Structure formats: C-alpha cells, structure tokens
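Every protein chain of the complex appears in place save one, which is left out.
Up next is subunit A:
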C-alpha cells in the first residue's frame, strides 16, 4: 500500500516549482516591452522581431542546425555499429580498449575533450570550421548513441536473428528485416539525444569552431556574459518551446504505438 501524504505533495510541489519557475520567468519576461529585463512594463513581441532581424544570430542558428543534423546522423550510424559490435561480436583483439573508448567520453569533462580535439586538429593542420565541429560532436555523440542502442540490443531475443538466418536470410538481410525494426525506437532516441547534445554544446564547439563558424551556444554565451538581455530571453523561449513540443509529441507517439502493439498482440493471440 502506498501512502501519499502531505509531505509528498509539498516536496513534489516545491520540486517542480524549483525546476520550472526559472524557465517560466524567462518565457514571461521575453514578452516584456522594457529593455530592463526584470521590470515589467507591458506586453510586447518586439524582441522577437529584433531577433529575426539579427543576422549574426540567424547565421549562427543555421550553422548549429547543420552541424547537429550531420553529426547526429553520422553518430547514429557509427554508434549503432559500435553497439552491435559490443553486444554481438564476442571476443576480438582490443575489445577492452574499444569498450573503454565508448564509455570514457561519457564522463570526460568537456574542457578536456575540446582541448584534446583542438590540439589534434592543429597538429594535423586541419582548418577549424564546420567540419571540425562535426567531427568533434560525432565523436562524443556516437558514444551516447551506442549506450542507448546497446541497452536495447542486450534485451532482445537473439534467436529471432538466428531464425532469420536459418530461413535463408543473408546477415545483412537479417539485420535489415529483423534487428533494425526491433531496435528502431532506441536508434531514433539515440539520434534525438545526439541531436540535442550537439545543439546544446558550448565548450567543445568553442574549442573546435573557427572564427567563421560560430554556433548558437557560442553566440548566446558571449552575449549573456555581459548580462541578461531581452533578445536572449526571446531566443530561449523559442528554444524551450521547440523542445517542449518535441518531447511531448514524441511521448504521445510512443504511447500510441505501444497501445497499438498491445492490440495487435491480443489480436494475434485470438486468431
């Protein structure tokens, strides 16, 4: 029996107020007409208008989006391969080193990852730009993808793959027709994770970006170092809005597909 007491109710209330109030204030005050950010002077959407005129921000947003799409896609392919190797390949030479290199970037401080990649790029004479950020983001994001995908691979029934092979599939076909559909949710959430990590990253991008390839977080960081600004509030509100819509619709879709799967399973049992 669970007892939901007044203590539980208060700690949940305080907890969620603490988690959400700062962002709520940010959203509300992005509609403030005053330049003074913390003094309310009436409703206005002018900061959004100014934001859309600000080409430096728009350029940075475009760079960020391109980097995020490219790096998360490569990271998903490489990460899924790495997960498959870790879970299914058994022993091979250097396996310990391989799994170490998958897990280490997850706990590595960003400043160290950024510094080491920058020193590599300078060492081999690669000019810093979009390419170097993509390489950097792909490297740490593939490790996150491989952790997400391998936890799905571990839990799924290997005999399904074996059955496909027995029935005459080539290994590639069995992967495409059996394995991939089963691990697809994990692959998609791995991609989403890689995408948001890339959108979000400030430190590694600062080390690996060149002067012509500023990303949005770098731009935001240099703006907010000088203090709070209504334009940044407007930008933050847009980003919070996109994420909220994305997460809620993703959870609704998974819920619906789970319900449908259950119905199909019941149907299958009945017939």
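Heads up, the rule we're going with is that a contact is a pair of C-beta atoms (placed from the backbone, for glycine too) under 8 Å apart; a residue touches a chain by one contact, two chains touch by 3 or more; residues count from 1.
Basically, contacts and distances are computed from a predicted model.
Student: Of the candidate names "Fe-S cluster assembly protein SufB", "NADH dehydrogenase subunit M", "Cysteine desulfurase" or "Putrescine transport system permease protein PotH", which one corresponds to the UniProt protein name of the undepicted chain?
Tutor: "Putrescine transport system permease protein PotH"
Student: Which residue, A:41, A:56 or A:104, contacts the hidden chain when the whole complex is considered?
Tutor: A:104
Student: List every residue of subunit A that touches the chain not included in the displayed model.
Tutor: 1-5, 7-9, 11-12, 15-16, 18-20, 22-23, 25-26, 29, 36-39, 78-79, 81-82, 84-85, 89, 92, 94, 97-98, 101-102, 104-105, 107-112, 115-117, 119-120, 122-123, 135-136, 138-139, 142, 146, 171-172, 196, 199-200, 202-203, 207, 217, 220-221, 224-225, 227-228, 232-233, 236, 239-240, 243-244, 246-248, 251
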